[in-house]
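Heads up, one of the protein chains got dropped from this complex, but the rest are sitting where they should.
Chain lettering (A, B, C, D and E) follows the sequence in which the chains are written, and residue indices restart at 1 in each chain.
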Amino acid sequence: MGTRIQFINPFGTDDYNALIAETMTPYLRPGTVLDVTNTTDCPVNIDYYYNKHLVETVVLEQVMRAEADGYDAVIVGCCYDPGVRVARELVDIPVVGPLEATMLMAPYYGHDYVLVTDHHKAVPYLRDLVRLYGGTGCRHVSCIDWWVVDMIRDTEGVARDALAATRRVMEEKGAEAVILACTIISASTEKWLRDSGAARELTILNPNTMALKMAESLADLKAQGLYNISRRGFYAKPEQHDAAEFAAVRARYGRLPGRRGAA
Amino acid sequence: MGTRIQFINPFGTDDYNALIAETMTPYLRPGTVLDVTNTTDCPVNIDYYYNKHLVETVVLEQVMRAEADGYDAVIVGCCYDPGVRVARELVDIPVVGPLEATMLMAPYYGHDYVLVTDHHKAVPYLRDLVRLYGGTGCRHVSCIDWWVVDMIRDTEGVARDALAATRRVMEEKGAEAVILACTIISASTEKWLRDSGAARELTILNPNTMALKMAESLADLKAQGLYNISRRGFYAKPEQHDAAEFAAVRARYGRLPGRRGAA
Amino acid sequence: MGTRIQFINPFGTDDYNALIAETMTPYLRPGTVLDVTNTTDCPVNIDYYYNKHLVETVVLEQVMRAEADGYDAVIVGCCYDPGVRVARELVDIPVVGPLEATMLMAPYYGHDYVLVTDHHKAVPYLRDLVRLYGGTGCRHVSCIDWWVVDMIRDTEGVARDALAATRRVMEEKGAEAVILACTIISASTEKWLRDSGAARELTILNPNTMALKMAESLADLKAQGLYNISRRGFYAKPEQHDAAEFAAVRARYGRLPGRRGAA
Amino acid sequence: MGTRIQFINPFGTDDYNALIAETMTPYLRPGTVLDVTNTTDCPVNIDYYYNKHLVETVVLEQVMRAEADGYDAVIVGCCYDPGVRVARELVDIPVVGPLEATMLMAPYYGHDYVLVTDHHKAVPYLRDLVRLYGGTGCRHVSCIDWWVVDMIRDTEGVARDALAATRRVMEEKGAEAVILACTIISASTEKWLRDSGAARELTILNPNTMALKMAESLADLKAQGLYNISRRGFYAKPEQHDAAEFAAVRARYGRLPGRRGAA
Amino acid sequence: MGTRIQFINPFGTDDYNALIAETMTPYLRPGTVLDVTNTTDCPVNIDYYYNKHLVETVVLEQVMRAEADGYDAVIVGCCYDPGVRVARELVDIPVVGPLEATMLMAPYYGHDYVLVTDHHKAVPYLRDLVRLYGGTGCRHVSCIDWWVVDMIRDTEGVARDALAATRRVMEEKGAEAVILACTIISASTEKWLRDSGAARELTILNPNTMALKMAESLADLKAQGLYNISRRGFYAKPEQHDAAEFAAVRARYGRLPGRRGAA
Partner (left out) sequence: MGTRIQFINPFGTDDYNALIAETMTPYLRPGTVLDVTNTTDCPVNIDYYYNKHLVETVVLEQVMRAEADGYDAVIVGCCYDPGVRVARELVDIPVVGPLEATMLMAPYYGHDYVLVTDHHKAVPYLRDLVRLYGGTGCRHVSCIDWWVVDMIRDTEGVARDALAATRRVMEEKGAEAVILACTIISASTEKWLRDSGAARELTILNPNTMALKMAESLADLKAQGLYNISRRGFYAKPEQHDAAEFAAVRARYGRLPGRRGAA
């Protein structure tokens, strides 16, 4: 039967799906099925926190539907890890954020690392995530000042800038690895590395791949009866408190794909 | 003219407005007008993060409208500080979260403090806020395990439990002050203290009052041309990047009070 | 009646009073009276810790006298926050240090900030204060290597150097705001900004203004019966333990303005 | 072909192999082969750091041999993660320590957790590992004061004490999950849970299982050409500097299983 | 010739000199001469920060005189380490604070430790010192609620309470050693241990002794030309900037023993 994982591109458009699918497929383990989807009826980028917030509402609904549809795990495809913690409150399948997964895998790749993300607005936000996630190995957060809507038109330019920034920041900070902390930067760079056949000299962590590996592991644990996420506090489910209220809230206020357009 | 401050009860009902207004009014400085409002067309509590997320969408819209309506500052009335950071991205008037404001004022009241909040689910969330806000003086986060919907029916019971927990936790942790880190707990306790005329022996910080004082100060600074919040990164505004896109996103996806019900 | 605030220039001379008064007066709220005073019969600068220590003795006496004279709050006008914590042990009116007040207000202005202070000797001292105050948003402490006695003779030069350092350090550290962590640097820069009418592009926090706003808020709280600073530990008052001993100690060893000169 | 993983029981005896094999086998993913081995010709426990140091020499040799024998990944089966970081210097296959792997997976199971380990001597050592690994979610390190040699004779007693300690410490610390930070405690508890069919109410993380999942993931990444651990610093290999010297050192001083006994 | 060390009891009375001398003398190394002195013409305790501040002025003068008198090192005998950092600005001989010295030596005695100090007011102050000194090994700060003036009348009672608190707090916090963080508590306990001949089962660190050992070491380094404390920043000397001003300030405002009484 295999493991079914849904990767939700939160950007409100299917523009990025092919790039993600193309660069992740080579790394599926046998038996894993990866469906790359995207949010709909929401802003088409999440660069600003307002957009991010609106998009997250759709992400939450989509994660709940993924569980209902029998997916074994979900990846929310953006290094803001948008909606990930809230989504864990709602479903019993694992919900994986690319940044968190990559920071967790990073110790296997080197003593410390830097983050290179997209634009300057993301830098302080990622610094906060690093603080919350406990990234003792993180030595710096930097950016290349691209917006995602531009990246998809010039993935090679993105790769070139990302690699240049990586070399410079690793040198300046004496770091051993880099996390390309934007799913589109990392996909663009992965694509260029594969297409060009360039040697992978630097230790570059691709959050999409790391999220995939983490999702596969957690899906295994779930199937084996071992993904009993604690419901004692942070991840207590609304149903535990009042299932009817939760159902009513979701029915009335949950942003359903396609529904708003119909209204 | 005076300073106009809007206190938004985010709980999706007007049940709490009178309690808040009653317990804050005595502490307005001359010339301050406080309007206590509430979110509408959204869940009626924010105990769970899903509800919180949905409510925040309404908070964001309401903060933008408050600015348009000429308010000088806004307080989002819950110690999750819901939507506060996102709202700062959107408006040029100060947006105050009660927990943050109180943690910032706390050093004037003692060397360190404990937090006492409502229910066990809030405890880890507040621990994360403490980490992000940099609360070196915070020695513990505790709760009294009440839900807001129950509190409003028995404010005296809330006050009694809050004071008992405060005494116990301050003793155990050797702390000098307490932050009653729930706007309804603190309002209930304030009400009881005023009604009973009990001596204020313990150093109890009421986030509603602290948020009010902070809002008054920031409103002054704004009026004096000194509230030039940095728009270089974290709080860069969507309009700076693409004003038309922002307007379209807001028009299409912003949750407007009353609008959803009409759809 | 209004709020009476005393701003004590601790530098042992009245040379700085006019500059401070001139640059703070525009930011008084209606009803606030600000008296700018200075320490006397003590060293004329506090650049070195020895001088600072001697000056603080006078500050402590002056704060106690301010309370006796009916002031509602006191600001000790130097970013070393000299004597501030000790003074809180002694009086029941709020005692505000400019650095602490500004660090507490900084989150409303940006995600993080740098400090730019006067000379290299102050840098490690401010780093320690940042650690004690819990400045998670502080990304760097830098200086312009001026001494206060020189500043007063060339406030424009100070402003020029402060602005240049601000631009450079904010860029290097990717910070969103700056705290000009010296009351005379910030007054000089404020004066230049006002006199020149230059646009306030950068988010520059002036500790004098922030201390003023904090003092006004705390004075309100005091007047409203809400400034019950904890006397359980750090700020326990000597009178609580032995009022007669305290009176005797103060009478015999407190440095009184003018008294030593008479001896 | 599948993934071949070697789990090295470092305790210098095969006494624990059956327990480990029995409790891990149910969690292998299809295609994974797990070989449970043990160190030989070394002390029969690693309770004291001297023993641990001697055992680690054998672990290092055994990890190198595992790579030569074609294993895809190695787990060093003790929550001291003995020799793990040094071993990564020596081989290109992933080397997994159970404690680190579990701390990295823990955020998927709850907001925070406590550690419960074997005896009091291990507690400060684990506190140091927590500091190095960056465990912001770790709220406490506790122990049940058993030694491994006693555990194997009474695995049920171990399980009972571990579960009791877990309940008590989670309650006291308000934690959401527990890591049973000793491979034999966790195996004993797992055995008891399976044998008794008791419900898994508490969120108990078993380091053996987590190490297995991490090893499977990293073995995948290795097979896919993506396990390019950084050799720029911490994990630079001796061969990079002087391959002949390394070979000579290993031949002369590496502790080989069986060899010393022969001398 | 030997090493001449002055131990300054800062308490403004000679009441404590005999106890200190009696309990330190057994630990002098051959050739060390220890002179136990006290501050004069200042408050007779430093329990409150006001008193502490006034006393420190005398300490500073006394340290300068000790250097002039040819002492090789000075210990300021109180665990507030009163005036120590300021004094280092003024003299080229080592100035040792008992708490700092003991925290620095503590790693040789155990993995971690607790502090037990005199009264509740000292607890938050010591927490701040721990933060500034970087005490990663410090697990708790506790007190026995005695004042020094009472201690000298009942040193045995102090010892009894200190040992009881030590046992309790070490147990509760799982700590391996204790620092009796008050020079009079530690002297009282040392006296009782010697007089009673009780076994020294617990690892109790006596700040007086640790300060002595540190002073001896630093005096050696000084004599060997190796105590070149950095004068680049924090410890830059006033004379470096303006020697005449410093001399004038000291002459006019330095509190000289006996001089004030004469005025």
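Basically, contacts are C-beta pairs under 8 Å (C-beta built on N, C-alpha and C of every residue); 3 or more make two chains touch, one makes a residue touch a chain.
Keep in mind that what you see is a predicted model, and the values were worked out from it rather than measured.
Taking every chain of the complex into account, the omitted one touches A, C, D, E.
Residue in contact with the omitted chain (choice from E:Thr136, E:Ser196 or E:Gln240): E:Thr136. For the options D:Val86, D:Ile152, D:Leu193 or D:Ala223, the residue in contact with the chain missing from this view is D:Val86. Where subunit D meets the missing chain, the touching residues are 41-43, 47-54, 56-57, 60, 83, 85-86, 89-90, 120-121, 123-125, 128, 131-132, 147, 232-234, 236-238, 241, 246, 249-250, 253-254, 260, 263. Residues 26-27, 29-31, 94, 96, 100, 104-105, 107-111, 132-137, 174, 176-177, 200, 203, 206, 209, 213-214, 216-218, 220-221, 224-230, 232-235 of subunit E touch the missing chain (whole complex, contact as defined above).
For subunit A, the residues in touch with the chain missing from this view are 111-112, 136, 174, 176.
Assume only the chains that are shown with their structure count from here on.
With centres defined as mean CA coordinates, subunit E is found 46 Å away from subunit D. Between the Cα centres of subunit B and subunit C there is a gap of 29 Å.
If you average the Cα atoms of subunit A and of subunit B, the two centres end up 30 Å apart. In subunit B, the positions touching at least two other chains are 111, 120, 123-124, 128, 131-132, 136, 174, 176, 232-234.
Counting only pairs that meet the touch rule, the chains in contact are A-B, A-C, A-D, B-C, B-D, B-E, C-E, D-E.
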